[in-house]
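One protein chain is absent from this view; the other protein chains keep their places.
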Amino acid sequence: MSTHAQSAGPVDAALAGPAVIAARDLRKTFGGGSVVAVEDANFEIRPGEFISLVGPSGCGKSTLLRMVAGLLDRTSGSLTVHDAEVRGPHHSVAMMFQKPTLLDWRTSLENVLLPTEIAGRVTDADRHRAMDLLELAGLRDFAFSFPTQLSGGMQQRVALARLLQTGADILLLDEPFGALDEFTREHLNVELMRIVGEVNATTLFVTHNIAEAIFLADRVFVMTPRPGRIAGIVEVPFERPRPPSIQQGAEFNALVSRVRQTFGDRG
Amino acid sequence: MTDSSDLGPVPPGGRTRGVIARHVAILVTLLAAWEIACRMGWLDPLFFPYPSAILVGFWRLYVTQGNIWPHLGLTMAEVLAGFLAGSALGIALAVCVGLIDRLRRYLKPYVIVLEATPRIAIGPVIIAAFGFGWTSKTAIVMLVCFFAPFVNTLNGMVGVEPEKVSMFRSMGASKLQTFRKLMLPSALPEISAGLRLAMASALGGALVAEFIASNAGLGVLITQYTGTLNMSSAFVCVLTLSALGYFIFRSMEELDRILVFWTDRDRTARVSRRRLASWRARMGDDA
Amino acid sequence: MKDHLLSRAVPLAKHLLVFAALIAFWEAAAAIGLIDVILLPEPHQIAASIWDLYVENRTIYRHFFITLYEALGGFLVGGALGLALAVGSSLNDSFRRYVSPYAILLNVTPGLALTPIVIAWFGFGYSSKIALGAIVCFFPVFVNTLIALTRSDAETLEMFRSMGASERQIFWKLRVPSALPMIFAGFKIAITTALVGAVVAEFSQATAGIGVLMQRLSFSLDMSAAIAALLSMSLLGLILFTLIELLDDRIVFWRRAARMDAVSRKRRARWTGEREKQSGKPQGRRRST
């Protein structure tokens, strides 16, 4: 098992490279322009960076994420991934949803192997890799269980393993643990941090929980609704991975207040 | 006929000896009551032959005369062929319609109208169009078997969770891959239910077709026997149909259990164990 | 508003266009001999026959309403029986165990084979058609109701028990409402089945009804009129189905957003109305004193 490597580099190292994702004056409207979902989004995300998108419901977080995934077209502006304009789903980007979206008729392992199947033939190496990812997600004993036999948290971990199986270096997570209870959620957040650190992926994480956003991210994009725009960006100075206890510190609380304030400024 | 896959949770004490004995007792009582009612003249022998006469009729039609076999075989062949062709067509068309939004929109009104029409009334027209041969009978069964799989497949395909479709798109899956790996399996429980419905009505369809125009088949035998007022033999045919229907019904249930194993806890566990075993056989004791 | 109308008119126009194209194709196929016009008359002939049946001679109405009556009657009787037996079975385990095998047996026996017996019992009038309709539409209602009544959400059930609800209260306030959608699904299958039952009975023995009309017309070599009668059967099926769907919409309103809004508005209006009445009372008294 090669997956228990030491954690990935600190924030500064990640920030050193060129932008993996870049948006210029990005704008998205629905209903023929009557609803502005995202307006004037400008940002650059560097390799290995973990970004949280935080904001209330309907502020355009998911829309932004879906545009990066290539699932939605933008109305105007520019959006590049690896210096190429996004024109549809891209193999270097993978997405995970609030629901586990597992296929009931496949075992955990077969679910994890789905992206490989879609990309082409499945080799034994792929199978071993999938098994390793399940191990990474702590589900080795459940590799041959079907989704209906798993708890909600376990299902999301399978979905997470599947996300990594895509081999994408950009991971988009749309409130992945939103439907889970607090304990499971915190546990999975720690796991997520460990895992994305190990594979050194660039991550965009959507949530409406401020503490969660700060706990996970290198930078927090604070979004406000109507029209959806990025109201401010809060840098998180802690090294990853971080212990959950960090959330009790005064510095952490100060960050929470700053994020709150950013909302307040706009509202 | 309807899908009666199960009649709610099984009452406790499923199949103990006592329950079976009581079932038999009830059946025997019913038969005895029938026999007595016949002998006392409460039931009209023109319509209700003695149960004992029916029993003798079974022996006659199946053993001493053996004349029911070719008819039974023919009816079963019509049912099977019509069912296979009709449901295959229904599923195939539903797949086309399900994949092409525009087709679905414009086809919908016609499907609704056809669905509302008693299919049996179309039977004579089909005989006229396809002639008197085996094809026309099969065509009628096909027609009867077409709708349930069609409607259910379509519903199942359209009802796939949008998140899952997005997930497939985000993985860069082609339309064909999305269909094969997501839509079709997602629709399987509903397709299976549709197939059960179709199979149930296939028997009725074959019977009608044979009533209308045929030289052989259980429907013909029934007409012949009722026409000559030989009611005990006619009842043998009807009860044969019931048994056939029951058998078909049970086998479709079994098929459903195999096809959509993941809806049943025990079956899922079994399949899971089997997959583990085959992985071990293939990849070594890695798991 | 104009936009709204336009957005509805355009798809309708497209539908009509598709329909017209189909008809034109049919006419053309008949004209060049692809379709045997003896068996499948051209659309314009069918249209003429429809005009004749509905407007000129008005022969259809009597038969139409007779079949409607038979199908509805069959549905009501079969549906009521199915409901009653399902409720009985859901309340009593041994009843369910010992009765349901016979219900299944009845279901798997093609109802058509029972026609002579049914006619023998119920005679040559409408009642035998209603009876056959009832027999064939009994089962969908029975099965759906039974399954729906016996499957209740375990947590909600516990919630009711924790509130000290009696079995009767649980039945009326939980089991019945939560079973309604599925019961209606059964009704929808049953209503068209009842029509089939009535028509089949008419085919084998009847003096009037659409089934009879169809036979009579096709026997007098008038295939276009026979097809017009067949289309009337479709119309009848549609009417019956829509009827149940409307009821479904009314009663199981919480399944459709639009209906839910309407009911919610109505209840609010009633609530505010009652409040006004209550607050109006003392006012009135004051005035009177």
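For clarity, chains are labelled A, B and C in written order, and residue numbers in each chain start from 1.
We adopt the following convention: contacts are C-beta pairs under 8 Å (C-beta built on N, C-alpha and C of every residue); 3 or more make two chains touch, one makes a residue touch a chain.
Keep in mind that, in the parts below, contacts and distances are computed from a predicted model.
J.: Look at the options "NADH-quinone oxidoreductase subunit K", "MrpA C-terminal/MbhD domain-containing protein", "Multisubunit sodium/proton antiporter MrpC subunit" or "Thiamine pyrimidine synthase" and return the one that UniProt uses as the protein name of the missing chain.
T.: Spelling it out: the chain absent from the display is recorded in UniProt as "Thiamine pyrimidine synthase".
J.: For the chain that's been dropped from view, list the shown partners it touches.
T.: B, C
J.: Can you tell me which of B:Asn152, B:Ser166, B:Ser214 or B:Thr268 touches the chain that was removed from the display?
T.: For the chain that is not drawn, the touching residue is B:Ser214.
J.: Which is it among C:Ser152, C:Gln205 or C:Ser234 that touches the chain not included here?
T.: Of the listed residues, the one touching the omitted chain is C:Gln205.
J.: If the hidden chain were put back, which of C:Phe19, C:Tyr61, C:Phe124 or C:Trp172 would touch it?
T.: C:Phe124
J.: In the whole complex, what residues of chain B lie against the chain that is missing from view?
T.: With respect to the unshown chain, the touching residues of chain B are 44, 46-47, 60, 65-67, 69-71, 73-74, 77, 123-125, 127-128, 131-134, 211-216, 220-221, 223-231, 233.
J.: Determine and list the chain C residues touching the chain excluded from the picture.
T.: Looking at chain C, the ones touching the missing chain are residues 36, 38-39, 115-117, 119-120, 123-125, 203-207, 212, 214-216, 218-221, 223, 226.
In this text, only the chains that are shown with their structure count from here on.
J.: Flag every residue of chain B that touches chain C in the complex, lowest number first.
T.: 1-4, 6-9, 11-12, 19, 22-23, 26, 44, 46-48, 105-106, 109, 112-122, 124-125, 128-129, 200, 203-204, 207-208, 211, 222, 226, 237-238, 241-242, 245-246, 248-249
J.: Quick check on the complex: what are the chain B residues that touch chain A?
T.: 161, 163-164, 166-174, 177, 181-182, 185-186, 188, 260-262, 265, 268-269, 271-273, 275-276, 279, 283, 286-287
J.: Across the complex, what residues on chain C touch chain B?
T.: 11, 14-15, 18, 36, 39-40, 89-90, 93-94, 96-98, 100-101, 103-105, 107-114, 116-117, 120-121, 136, 139-140, 143-144, 146-147, 149-151, 186, 189, 192-193, 195-196, 199-200, 203, 211, 214, 218, 230-231, 233-238, 240-241
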